[in-house]
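The structure appears below as structure tokens.
Partial complex: the chains shown occupy the same locations as in the complete assembly.
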């Protein structure tokens, strides 16, 4: 490339001086805006490492799907033992870092006099202990996808490629960590899933058995949602908050119940918006694009009135 | 890191015992929930490999755009010959694995007495033979994007960065494989595209020439859609199913025509939902956010009635 790209032209006489001034201006800015600066000897969790760990958890949850090793009944326990020990060491450390970081922010002294390492190890073992239960749930979720989508050709297709199944897999992991009050990591996991799928499930949401999200892009499920068993949700559905209570200083109150409760056997079609502390009663169907801010009784069907009558069909004068 | 992160604290006395119990509990669960377990000596396709192959197909379809090699008229045939042979070997194997896997599921014996390898090779050659045709279509699609978007500065910009063009590229590949009845792989491809773009086109959809999706996030195009020539679609448009016929056992019937037919020269604006076996007649314009479940005659313009009158404008009492 040298013959095409003349580096001498790029490193002109005063470039060095300008680069050096760039560096010192940025360092000054690091001190000024320190909320977005982390220059500190104790590390925070690594987003990259957390995503790698999730990849390993997929290999553990769905053995044989996401590895190029041939697994059989003889080698499976060595393969799994190795994966599990590895996840144990790495996730313990990330969780310890996240507790340590929170500890340092709250108590600006005494960096080592805390129990972050034990809490990291204990929380990771708690997650690993829960993997059989998580797999029990996921084997129902995969069945819900197969039973609910006429385009689903096989269970394998769902495990490999369905975004709704990817999202619920990560949610079931992240929710276990959220319930152990681990800072940062559950949300990093859920936003990784959001990025991959367009499905935004806050790790705090409680979701029952046999859950299926079809297509999924644009789905939002808020932090304090409670979803029953056998619920099916389509793309673009929002289960969100309606109002944000503030404290006496005008700051938002965090953590209050502010999202819907969806009871068992409810289907919510694409683009529906359900906001606030509403209850959607069991066995109900919520039609596409509806806007709901108060509760719906059980066994209801809520649909847009005159949705077709609201459309005017005229001649297209710009036709080609 | 050792001075900061004390591994002894993490590997406490009974950790080994707990890890070992985690491993055996998970292995027991593998046997219990075997629908999401693939412990078997014959491999299934590799999602990672299929994505790598798609990357290579982009380099083949758009030479010079996605490689750091300098291509010229002398080296192009060696470059291409190498890429093509490489894709041939790898994709043949993935397709063979996907046929083999289906064969084993259906016939639980006689793992080698099938023609998976020949079918893998033949299907791959069929795709490669179709690349000039696919490029003919894509060179019209890129023109449709340039002609249809005032923000498009150049053809290069579209090839490099437009999500709608990325999605139609992958769709035109995946659809060729779908029509050869290859299991798993077409859907893995289309869901990779969905993940990258927010545009969910089922590989079964038939799409005509000069097709453009602008912005694209949230678009859903169902398995049995048929789209004519010169169709333009905006973000958030759903071309979906309205009802899901079931068999006598209450199981969904798979594969039936259940999605819209969009005729030539139709434009569909953002957020429109068109469901069921409807026909949108040629030269029609479908306005934003409309909800359509029955057919629209040719040369129509379907828009929301009173969309602005439906809005109440009041004073904002919470103004700052």
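General observations
Going in written order, the chains are labelled A and B, and every chain counts its residues from 1.
Here is the rule we go by: a residue touches a chain if its C-beta (ideal position, glycine included) is under 8 Å from a C-beta of that chain, and two chains touch if they have at least 3 such contacts.
As the structure is a prediction and not an experimental result, all values here were calculated from the model.
Because every chain is the same sequence, the assembly can be counted simply: 2 are drawn, and the full complex in the file has 3 copies.
The rule is simple: only the chains that are shown with their structure count from here on.
For the pair chain A and chain B, the distance between mean C-alpha positions equals 21 Å. Chain A contributes residues 41-43, 60-66, 68, 70-73, 76-77, 80-81, 84-85, 88-89, 92-93, 96, 117-118, 120-121, 125, 128-129, 131-132, 135-136, 138-139, 142-143, 147-157, 159-163, 196-198, 215, 217-218, 235-236, 270-271, 288-289, 304, 307-320 to its touches with chain B in the complex. By the touch rule above, chain B contacts chain A in their complex via residues 1, 4-7, 9-10, 12, 15, 18-20, 22-30, 32-33, 35-41, 43-49, 101, 105, 183-184, 187-188, 190-192, 194-195, 198, 200, 202, 204, 217-218, 220, 222-223, 230, 236, 238, 240-241, 244, 251-256, 258, 265, 271, 273, 283-285, 287, 289-294, 296-297, 299-306.
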